[in-house]
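Here's the structure we're looking at; comments come further down.
Only a single protein chain was left out; the remaining protein chains are all shown in position.
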């Protein structure tokens, strides 16, 4: 599978009164990491991807994370992301966070839907088949 | 002018490693306070207001705040909001934050636009005249 | 088990370009919901709880959520929270989110540690036994 790695500097505003990352911030980082994974594999930004494939987003249906090692502001973490499974109109992503390049600090997983506007009701969203070229580029 | 007051409990996740509110969180609270001000005066949620008046939002063009007294998690603050000025397609809002009902902790101001989709380019937004009934209900 | 319910109004700033809640915001809401659960059962704020029991926090070690029904800004959700298990120095929390009082929209779980400063290294944290009175009050 195609793997994308990016580094994230932990900012003061990411951290809570205990001095460590407020964990909902990690989920925002993972959301950006999934966008970066698709961007790197497809060669276009997420914004361009939504337009190109005429979808409204890739909403989350199931996510979870195990936090083994906390990070504090000033730390730099590496987030490694890859698709763990493609299904017809949904897919799973695995993220692994490393501290100082080596220590596995967090493992997270996501299940998302390839979603467009519902043809019968523009206020609703609906899963659509993931294009074969998307699957291929992220499976290399 | 119509005045709206709401109380906000400061949460752990609103605070930074110094144990006090991370100030960008106040701006999110003020954004919700402006929405609550319109909702209270118009008798509809901001969501309904956007649909009813066919606008896309009330985007910020200028804002500022003076922080006199910090708040920490566990504190409950009161945010008092009112329109300070209406212009043709823009308006200003004043927020005052009180600690324990008495101490003035923050003073903030906003200038926003009553904005809809640009008739010539749906990807752009454009200021529209604020409806007279909106001005009247918020001026009572 | 002691159950706490609270309502949360979904704000404009909680939502993403698809118009629905940006899911990391739910985790911030759940963090506040766990704080509210302890506050309701113990009769003190989380701030007072940390001081009273001399702990530094209740950091997350494992969390996950299934999102069945999206919410958009203007919606009001009810979050129902309770302890699902107490262990020696850790505990699990279950959150259920309801739309309009009836539709189950999200199910989430958390495992957290009752954590204080490490006696040998004040820069580290360590799990401590959960006080019996805390267990009792949350188990009623």
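General observations
Each chain gets a letter, A, B and C, in the order it is written, and its residues are counted from 1.
Keep in mind that, in the parts below, a contact is a pair of C-beta atoms (placed from the backbone, for glycine too) under 8 Å apart; a residue touches a chain by one contact, two chains touch by 3 or more.
What you see is a predicted model; the values in this text were computed from it and never measured.
Although one chain is omitted from the display, it touches the following shown chains in the full assembly: A, B, C.
Within the full complex, the residue among C:13, C:64, C:116 or C:131 touching the omitted chain is C:13. Touching the missing chain, out of A:1, A:32, A:69 or A:94, is residue A:32.
Residues touching the missing chain, restricted to chain A, are 11-13, 28, 31-32, 35, 45-48, 57, 72-74 (touch as defined at the top).
Contact between chain C and the unshown chain involves residues 12-13, 15-19, 22, 24, 72-73. Taking the whole complex into account, chain B touches the unshown chain at residues 16-18, 20, 22-25, 27-28, 31, 56-57, 59-68, 70, 125.
By definition in this document, only the chains that are shown with their structure count from here on.
The chain pair sharing the most C-beta contacts is A-C. Taking shared numbers over all numbers used, the chain A to chain B interface scores over half, which places it in the same class. Computed from the mean C-alpha positions, the centre of chain B lies at a distance of 28 Å from the centre of chain C. Separation between the centroids of chain A and chain C, computed from CA atoms only, is 23 Å. Centre-to-centre, using mean CA coordinates, chain A is 32 Å away from chain B.
Under the contact definition stated at the top, the residues of chain C that touch 2 or more other chains are 28, 31, 57.
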